[in-house]
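Every protein chain except one is present and positioned as in the full complex.
For chain A:
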Amino acid sequence: MDYIPKEKFTVKPEISILKETYPHDVQLYKIPPTGEISLLEFQDYALERQKVLQLLELILTQQHSTLEETKLAFTNLLRKEGYYQYAKLLNAQGSDSNNEDLEARRKDHISHYVLRLAYSLEEDLQNYMLVHETEFFKLRFASMNKEDLSKFLITSGIHYSQISQEFKEQNRENLRASTVFTGDFENMDFYELPFDEVVDLINDRKVYVHRGIAYVPQSEFISVFVTHFRSNLAVELNRAKKFVVTNLSDDRLQHFIKNLPDCFSGMSKVVWSSENTPISKLNDLSKTSYPLCMRIMHEHLKTNHHLKNTGRLQYGLFLKGIGVTLDDSIEFWKSEMTKKEDINEDKFNKQYLYQIQYNYGKVGRRVNYRPPGCTKLVVDPVGPGEIHGCPFKHMDIDELTKKLIEYKISPSDIHEISKYATEGRYNLACTTYFESTHKKYPEKIFFHPNQYFEQSRLILNKNEIKEENTIQDKYAELSPENISQSAKIKVEKNINTSNSTTPSKTIERKVKTIDRKMGKMDSLNIAALLNDDSD
């Protein structure tokens, strides 16, 4: 897996330059990469990072209780899937470096920038990248040792000042009560920072904040950087978008970049059903093939003829994903919601129609919205009167148990499900529910309600196409081969393709036919390409 491109095909920067460019394992990605890179590498790096982020997404749905646990789980998963370099980066402690490390840092750098371009074009993609890159950064930041941390602090240019002992004494009680800390309070240093630079800590109520100033112990400095990283990336994504829209003229790259997210973490096929689902079947499907979250919402809608806004959004997009057409969708919602006394067709058209059309990208911003995945369902808050979100997280255990008994799940399965739910392992709980209702294991752990549906249909339809839906093959669609072809670059026939140069495990087979020399011929100037300062 540790793929190092062969010398003769790629333009490789000098080690000494690499050392200077990448003094740290962790970077804030403030300066775009320079130098040249082969097209193949460009694509490989991006696909690989995309996969890494997808694995992270899976880890995040598991909701581990501490950062360390999350990191461990993620490391193991990366190793299992063969991403050793990323596993290493994730746990890298700082600035020690051999050549291999440098290579990995360069890859990290370039791939981040390529994804920035590819994920800049739509808002939900931007959000996906923001959430997952920030999380990745956070985990890696936490790996740094103390020495390197202080080096990093110095170079970061973030300003903060230490509070006096006097102040600490005066505000002792509040500091103690409101700060999350381990170890000795007496020896802890606090720093003053504007509250908007430690959004994470504010969000979780983990810091003492007074008149706009947050008093942050050094152990929580990670929050400062996470906030900084995130807001910087948010700005940069918008600049990247501008760049792609106005300045990116290379056909091959444009095609690649525009299509990369379409195999959105390999999920587009999972999310979008290829078949139409008639609304007359929804009742039955909700019992056989819906994940619990959607089943509960469907049921609630059927009995109460109403769902609150976020519920309508989540369930509506799920329906869109499983192949309910816009017209059917409108009819479905209308027929349900107008059963409520105070809603007639006219009122429905005024209050709710717009949102349905909006979800399908027909009105307003005309964005083709994707059904939200498990991470969003788990993380998004649920308020009074609402029943959306992940039932394994948001339902009290006894409520959950009641529901499952009602759905005739066997007692032993119920026990297991509620055990997983209390432990915060929601996707395992969901998998167990699947097993219990299908008498069969799903092929993959779930990270998307529509994926659940798809897997269920696959089993229930006894369809033979199973292998085709593994994520690997979805990558194939976007393999450099297809892309170069569609970009109409001539691929000479009968070229001596050596099997020994495998760019990455996932796209190995497909790449065989590609002219490896092309990489050299078409090597790109990354500086010109990625330096989005050009506007």
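Note that in this section a residue touches a chain if its C-beta (ideal position, glycine included) is under 8 Å from a C-beta of that chain, and two chains touch if they have at least 3 such contacts; residues count from 1.
Rule of thumb we're sticking to: contacts and distances are computed from a predicted model.
Trainee: UniProt names the one chain left off this complex as which of "Polyglutamylase complex subunit TTLL1", "DNA primase", "Cytoplasmic tRNA 2-thiolation protein 1" or "Methyltransferase-like protein 5"?
Mentor: Answer from the record: the omitted chain is "DNA primase".
Trainee: Of the residues A:D124, A:E386, A:D413 or A:E435, I need the one that contacts the missing chain.
Mentor: Answer from the full complex: A:E386 touches the omitted chain.
Trainee: Among A:K242, A:H305 or A:H415, which residue is in touch with the absent chain?
Mentor: With A:K242, A:H305 or A:H415 as choices, the missing chain is touched by A:K242.
Trainee: Taking the entire complex into account, which one of A:I31, A:I213, A:V367 or A:I405 touches the absent chain?
Mentor: Final answer for the missing-chain contact: A:I213.
Trainee: Against the chain that's been left off, what residues of chain A make contact? List them.
Mentor: 174, 177-178, 180, 195-196, 199-200, 202-205, 208-213, 227, 230-231, 234, 238, 242, 245, 309-310, 350, 381-389, 391, 394-400
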